[in-house]
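The complex appears here minus one protein chain, its other protein chains still in place.
Now for chain A:
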Amino acid sequence: MSEAFGGPHGAPVSNRVPVLRLGDVLLVTLQGDLHDSTAQQLQDDLAESIVRSGAGGVIMDISGVEIVDSFLGRVLAEIAAQTDLLAARTVVVGMRPAVAITLVELGLTLPGMRTALNTEAAMELLTGQAVSSHFGGPRRESQ
């Protein structure tokens, strides 16, 4: 999985978030402090990946994200709405407690956003079955 966090040669990905494919599900791991343009690029990339792969679900792991402001919150909500329109579902996993507390006070409630505590739970939610080891290694879907 370490492939998910770096570019082709392990260099940090600065302006594109990799989208990995795990069976019928696309896995996106957001980390660190995202530029506005990176978040927007991800939104476009994901729509394309869903259409191209026919994936039925998207898991957005935000456990590495230290803050979600109204800009990133809107991008997450738009990704969820957009995947709905493309007949897929998005589950956001791993929101840090400090981020959740802050979002409530900010007034961003993200209605309709599905969340799960971890990737396994999200996978179960999306595929309706317990996760076993039959998934092969992650395949790079776009980069």
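Throughout what follows, a contact is a pair of C-beta atoms (placed from the backbone, for glycine too) under 8 Å apart; a residue touches a chain by one contact, two chains touch by 3 or more; residues count from 1.
Please note the rule applied: contacts and distances are computed from a predicted model.
Name of the non-displayed chain as stated in its UniProt record, restricted to "Pyruvate dehydrogenase E1 component subunit alpha", "Spermidine/putrescine import ATP-binding protein PotA", "ABC transporter permease" or "Anti-sigma regulatory factor": "Anti-sigma regulatory factor". Touch with the chain that is not drawn comes from one residue among A:17, A:60, A:108 or A:123, which is A:108. By the touch definition given at the top, chain A reaches the unshown chain through residues 33, 35-37, 66-71, 73-74, 96-99, 101-102, 105-108.
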